[in-house]
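With one protein chain held back, the other chains of the complex are shown just where they sit.
What follows is chain A.
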Amino acid sequence: MKKDTSYSLLYKIKRFKRDINQWSIATLAIVFIIAFPVITIFLKLFSGPGETWDHIVATLLPEYTKTSIALIIGCSVFTLIFGVSTAWIVSRYDFPGRKMLEWLLILPLAIPSYITAYAYVGVFDYGGTLELLMESVNITLPKIDIMNTYGLIFVLSFSLYPYVYVSARAVFLHQAGNLIEASKLLGAGELKTFFKVVFPLARPAIIGGLILVLMEVLNDYGAAKYYGVSTFTVGIFRSWFSLEEPDTAVYLSAILIVIIFGLIVLERFQRRKKKYHNASKSNRPLCRKNSKGVQKIGLICWVGIPVFIGFLIPVAQLLYWAVLTYTDVFSVAFFYTALQSLGIAILSAVITVIIALKLIYFTRWNKIKQINLVAKMSTLGYAIPGAVIAVGVMIPTLFIDKWLYRVLREAFSWEVGLLINGTIIGLIYAYAVRFLAVAYSPIEGSVSKVGEGISESSMMLGAGRWRTFFSIDIPLIKKGMWSAVLLVFVDIMKELPLTLILKPYGVTTLAVKAYEYASDEMIAEAALPSLCVILTGILPVIFLNRLITK
């Protein structure tokens, strides 16, 4: 018996030695670099929580848990209802204005949710836009208080549902065609077809989108803080900065990570071993049905709701504020800020996507399948609040910086400052850590849809790994890649806490500018930079839409 185990252990080692190749090593290296901040935070867990941990458990933790769960449930329900139904309607039915609504539905993604939150206060406020409008037609509405948990669910849901919409629609458009026809031929009605065929088919994509939503929800800081809702992230900032206990903050983040991890496991579990790429060769796109009469109006109205609430109303409010304040805000420096913002976001997005691509393909090329699981770890950064990532990045890189400083001084008597911290390198590194998951999902999606057959054939015909990669794989997954670049780009344009902490001298992004105004209680002045963030977000969103529908 004993001999057996040692034999099998020996065998395992031998097999491991045989299977290890440059791709395994490269994968592990990337994972290590990306996961380093997360590991840093994780290691800090062992140093124990700060001294106020007990106090927080007793006084605040129940509240944090309650509100976070309420947000998870509330936002799941709303984003699923609006995300899936609108995706289905625009994929399945034809009605006037459909083409425009199709991309309008994605646009809320371009607005940072804290900006939407501010805008809605402007709408529902005392003397706010709604009150003024109602006064002009002589109606007195009861005051609608939006600054509470319900309001936060409302705001977050309508600014984040596009994650669900985008993922659901991609499946509906490209994969459902044949199956729907089959289902119809077999006599199933419209509703039955949807619930029995279309929805289960799209479920992994929808859940994938939903998880992105929930991560954003749990990471939100600006909106929750302003609305006076105590969430985990608000608690993390509070114990970190107000109570000065990073260790306690790390404990809170750990709980948050456990929640997110639970969600991911749940998703994997429900997906299990099913493969969702459609093997049939003639993958016919879905034929749209013409709608008529009342149905037409109903569909337009329903699809219009999220567009209005998530995009048009906040933008209108911001435009109104911008008109009031643009003379104060607009300047040459403002242009410069906009350019900087764009440059940083594009560069970081491209780098992040390259890392994601490598991670996905390297794991495929290596032979040790356990590494796939490890690779997944590096996408955990998205689950961690930006501020925590920032510090997770700062601790190890400062260590490296200081080491470099010493070495360079002793060896070459160079007096260099910090090379990573407070430079663009540190910032981009942190963005990559945070947003790798955003790049990972769409690329992974298209890679798994393509399957391995074609690249295997290519390699069998004698093309090398890289040649196959560049001339076969890349063209096939181009759509996924572009979506990844654009999603990361938009996210970086909106990103706030991490940027605030790690940005170098003289670098200001539009999001930071907007936040500065808002935190100085000049919310109207924040409108112009916010509108610019939105504008730069809109163009890629339209482009993204072209890609999906093409």
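Keep in mind that, in the parts below, contacts are C-beta pairs under 8 Å (C-beta built on N, C-alpha and C of every residue); 3 or more make two chains touch, one makes a residue touch a chain; residues count from 1.
The definition used in the following text is that contacts and distances are computed from a predicted model.
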- Query: What is the protein name, per UniProt, of the chain that does not appear here: "Chemotaxis protein CheW", "Tryptophan synthase alpha chain", "Fe(3+) ABC transporter substrate-binding protein" or "Flagellar basal-body rod protein FlgC"?
  - Reply: "Fe(3+) ABC transporter substrate-binding protein"
- Message: Looking at the full complex, which residue from A:401, A:444 or A:491 touches the chain that isn't shown here?
- Response: A:401
- Contact with the hidden chain, among A:71, A:256, A:318 or A:391, goes to A:391
- Hidden partner chain, touching residue among A:123, A:168, A:234 or A:493: A:234
- Where A:10, A:43 or A:132 are the choices, the one touching the absent chain is A:132
- Task: Could I get the residues of chain A that touch the absent chain, sorted low to high?
- Result: 52, 55-56, 59-60, 121, 125-128, 132, 143, 145, 147-148, 225-228, 230, 234, 237-238, 240-244, 246, 321, 324-325, 328, 354, 387, 391, 394-395, 398, 401-402, 405, 414-419, 421-425, 466, 470, 500-501, 503, 505-506, 508, 512, 516, 519-522, 524
